[in-house]
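Note that one protein chain is taken out, while the other chains of the complex remain in position.
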Amino acid sequence: MTPRPLTLITDNWYDIRDLSNLSGKIEELIRDANGPHWAVWVVSALLGAIGIVAFIGGVAIINIWIERRVVGRMQSRLGPNRLGPFGLLQPLADAIKLMQKEVLQPKAADGLVFSIAPIAFTVPGIVIMAVLPWGRNMSLARLDVGILFILAMSSLGALAVFTGGYGSNNKYALFGAMRVIAMLVTYEIPSVLALLGLVLFSGTMDLADMVLFQEKFWIPLVLVQPLPFLIYFISSSAELNRTPADLAEAESEIAGGYHVEYSGMKFGLFYAAELINAVAISAIIATVFLGGWWFYKLDELVPGWMIFIGKIYAVYFLFVWTRGTLPRFRIDQLLAFAWKWMTPMAFANIIVVAAEVLIWDETGASAGLVLPLYIAFNMLFAGVLIVAWVRFMGPRFSRFPDRLRYFDRIDVPSLPAMRAPAPAAAAPKSGSGAPARSASEGGGDLRGGRLVGGPRP
Amino acid sequence: MPIKSEPVEVNIGPQHPSTHGVFRMVAMIDGERITDVKMIVGYLHRSMEKLAEERTYTQNIPFTDRMDYLAAMTSNLGYCLSVEKLAGIDVPERAQVLRVIFAELQRIASHCMATGAFINDCGAWQTPVMYTFRDREKVLDLFEMTCGARITTNYMRIGGVAFDVPDEFLPALDMLINDDLPFRFEEYDQLLVGNEIILMRARDVGVVSPEMAINASLSGPMLRSAGIAWDLRKADPYSGYDQYTFEIPVGYNGDSYDRMVIRIEEMKQSLRIIRQAVHILPGGPHKTEVPLAIRPPAGEAYSRVESPKGEVGFYVVSDGGAAPYRWHVRAPSLINLSVLKEMTVGQTIADAIVTLGSIDINVGEVDR
Amino acid sequence: MPHAATVMLAGATVAERIRAAVPDAVREVAPQWVVLEPSAAFEAMAAVRDDELLDGKYLVELCSVDQITRIDVVYHIASLAQNHLFELKVPADHEHPEVPSVTPLWVGATLQEREVYDLMGVRFPGHPELTRLFLWDSFPGHPLRKDFLALPGGQKAGLSQFPKQIVGETGGEFRPRRPGTGE
Partner (left out) sequence: MITDTGIVIAFYVIGASTVVSALMVAAVRNLIHAVLFLVITFTGVAGIYIVLSADFVAMAQVLIYAGAISVLLVFAVMLTPTGDRRNAETSFQAPALVLAGLLLAVVVFVIYDTDWRIASRGQFTTTASSLGRAFFSPYVVPFEVASVLLVAAMVGAIILTQDEDEEAGHAA
């Protein structure tokens, strides 16, 4: 909004440590040539937009490859490895294939809504990139309310998913749409509250200032705020429709959900936007929790934007990891998890953080003393809360002998039908009574998946 | 202020990622809750029972492969047993042990598939399927080594097995059952059995009461999960199963989770059986000489084996000719489906998918 | 004690128990099976299921055999508690076969009776939903019958080869069954 004075690290425009030098140089040239003052705005906006769109194009292509290779390794297979070196050209081939495919539209679909949804889904992920601090001075739009902007944009993405699901006029798609709306309402709250704790602690909503805060105190905020990190990670994986919470597309239940009717490049847009959104959320986590472009003294040697991208992909790997590992929740379990665990925990965290900030402000203690104490306390707090929740509020199963019985023989009367009848239903668990009653219990007990005792081969 | 809702009719299948074949479930859904379920089968109906009346007894063996194509060996075995019972044929000792080895290997392969697909239905992103398929492939490699086919093995013959095992089979088997699979099953235990999300998804989902299980003629893991200790390998031993030491795992709750754990445990028990079978594998012929166009005396025989899915029974009626007069298959997949409605009504779609996955149907066997 | 094997009960033993409960239900006693009167078959089955000695709680399978002059519906019934198995047969008329449904006794018979109806044409009065299981509603005839040698009227296999209107038991063009409408 308000242009800030440009403070360059070095004056050399070719210094790749900060790409804003280049754009600053161009702006200076325009100013020196007495160009119209709006030209500075337009040119810098265009430059940034081109950079971000180029980055996103690369991301969409390379992330397909990364995701498939990484998940391939997790699934004990190779993943794409034929096309080009290490299969790097596979995403290009996929993209070309998707572009060639005919875009089908159901006859009864809501035409405009159906067509606009993939675009509306792609935009928020791209726009979020604009407010991120890519380097010390590399924010395309440095907003005072950067975090609010991010939250606002990511809530729009879910609306686009709903639009697609509704417009397809398909029952599965509508299920996906309804699920995504329910999840949006639920997960918006903990994710906002989680980031609120950070805002309280760092005292700013400006993303660049948050990075500077972490640089100033030499500490990534994830250490000080472990609980918000978990909450935000989980709720954003729900917002991203990734596996522990991919209920909106739920391949095995509703066969793809909101994008079940999409084909060709419309589907391709959904697919790419999903990856872009994942990178955008990873970038947010990298910025506010991991310190963005700052990494101790490394950012003086390596370009900050490279550190930032490295951090983005570290977080992105976490997303791929959970996707490759975990089964899916049921929708009611997921919503219950959000309401019954994440929201109360986030509130508790805010109270703790507020108290901590107050103490720090009032006592004026040095950061070197306060921060390690806070780290220790917050880690302990998070651990205690999680363990207590699992102990006291974890799922209860109605009948839970979590083990099997083992029978090594099925004994019956030697001359059936000639003998006295078996007493009916001795054990309530065994319908006909006799097998469970007369069989000797052998082997061992299965508890927690481990066989305890008993003769084993 | 009650909210009025309209029930929606949703087709789950025949083209659906989680129906494991062309199986169709028409569900009336109120919100996400299922109020009524109809199953529609027959997309894979090949009328094997009619075709079999035109073919000789030996020519019918390949049909049994194509019924439960995930457990071809056990179907083969059941059919051969019924004809042997009808014609009074004795099977050599070596063939019996080989049959046991292959039937148990097939059980491992089928349960691998069932477990992986079940977790996939729970929503895991293909990873468990890949893991279990990796182990299933190794078993199928052994099949290929022995009879040249991986899926539709056509290995059992009336009076024995088609080929003796090749020389390299036993070392490979030894490596598989002693080095590879025990480690893998431990891995399954660690990854799956205690997994919180799987517990939440599968515990108390798709519950069958023991009374219902018996009344609905369920068999296999479905019956055992309900707490009924019933396994034909123990109750009605065939092919010398009574000489092996093994245990049958039995659940308490009759829910999907129990069925999954039972399958994992059964794989371990199968390993035990195979180890003993390899140990006692005798020499001698692998097959009794039986005329290719065998003509059993007029009569009928019903014989059954414990396939991975449950009790596979073959009811063969002979009129003394070279082809069976009537050939009926008791297909466990079909009969296990009779409680589908009771299990799924009142659940959400997600639970219904998990329930269907835990039944472990094979559409080839349902439709025949 | 050796492992028990399933005992196949002799027909006479089973017939004796059935006669004790339903006097005139047994038509014929064979060494391995018992032939029941269709009229009293349901009562006999109920007796078999609830009998203390026979304990036929578990219907192993249900199928049918076309015996040219009649159609036999064959029941294999087992007791899991006592581990025995026996066989009952209910003959039905070949032209209009009808056998009382045992669905009220064993839920497991639901799909198997539908299968028998579909492929052999035996009707089961008392079945809650007796529709074809595998074939579509307008399929002409019942293929497992011995007199079903080819499709009638020179029809060829393949769905598109069938005429829209077929004089069959249910008739009408092919359409997927809709739940809840009884079609």
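For clarity, chains are labelled A, B and C in written order, and residue numbers in each chain start from 1.
Here, a contact is a pair of C-beta atoms (placed from the backbone, for glycine too) under 8 Å apart; a residue touches a chain by one contact, two chains touch by 3 or more.
If you're wondering where the values come from, they're calculated on a predicted model, not measured in any experiment.
Among the options A:V103, A:L156 or A:V302, which residue touches the chain absent from this view?
A:L156
Any idea which of A:V59, A:M138, A:M178 or A:L404 touches the chain not displayed?
Considering all chains, including the one not shown, the answer is A:M178.
Considering the complete complex, identify which of A:I126, A:M205, A:V222 or A:I307 is in touch with the unshown chain.
Residue touching the absent chain, from the options given: A:M205.
Using the definition of touch stated at the top, determine which of A:I30, A:V43, A:A95 or A:V113 touches the missing chain.
For the chain that is not drawn, the touching residue is A:V113.
In the complete complex, the non-displayed chain touches which residues of subunit A?
Contact residues on subunit A toward the absent chain are 1-2, 38, 41, 110, 113, 143-145, 148-149, 151-153, 155-156, 158-159, 162-163, 166, 178, 181, 184-185, 188, 205.
Just so it is clear, only the chains that are shown with their structure count from here on.
What chain is the most remote from subunit B, judged by the mean position of CA atoms in each chain?
Farthest by centroid: A.
Across the interfaces A-B and B-C, which one involves more C-beta pairs in contact?
Higher C-beta contact count between the two pairs: A-B.
Round to the nearest whole Å and give the separation of the Cα centres of subunit A and subunit C.
56
On a C-alpha centroid basis, what's the spacing between subunit A and subunit B, in Å?
That gives a centre separation of 39 Å.
Based only on mean CA positions, could you tell me how far subunit B sits from subunit C in angstrom?
A distance of 24 Å separates the two centres.
Among the residues of subunit B, which ones contact at least 2 other chains?
In subunit B, the residues touching two or more other chains are 214-215, 228, 230, 234-235.
If I count partner chains per residue in subunit C, which residues reach a count of at least 2?
3-4, 57-58, 80, 83
In their complex, what parts of subunit B are in touch with subunit C?
Against subunit C, subunit B makes touches at 9, 26, 28, 36, 38, 40-42, 45, 47, 49-50, 212, 214-218, 228, 230, 234-237, 242, 300, 302, 304, 311, 313, 315, 317, 325-326, 328, 330, 334-335, 337-339, 342, 367.
Give the list of subunit B residues in touch with subunit A in this complex.
Touch list, subunit B to subunit A: 8, 10, 16-18, 32, 119-127, 130-131, 134, 189-190, 192-195, 197-201, 203-204, 209-211, 213-215, 226-231, 234-235, 245-253, 258, 261-262, 265, 271-272, 275, 348-351, 353.
Quick one: in the complex, what on subunit A touches subunit B?
Touch list, subunit A to subunit B: 71, 74-77, 171-172, 175, 243-244, 246, 250-255, 323-333, 395, 397-401, 403-410, 412, 429-432, 435-436, 439, 442-443, 446, 448-450, 457.
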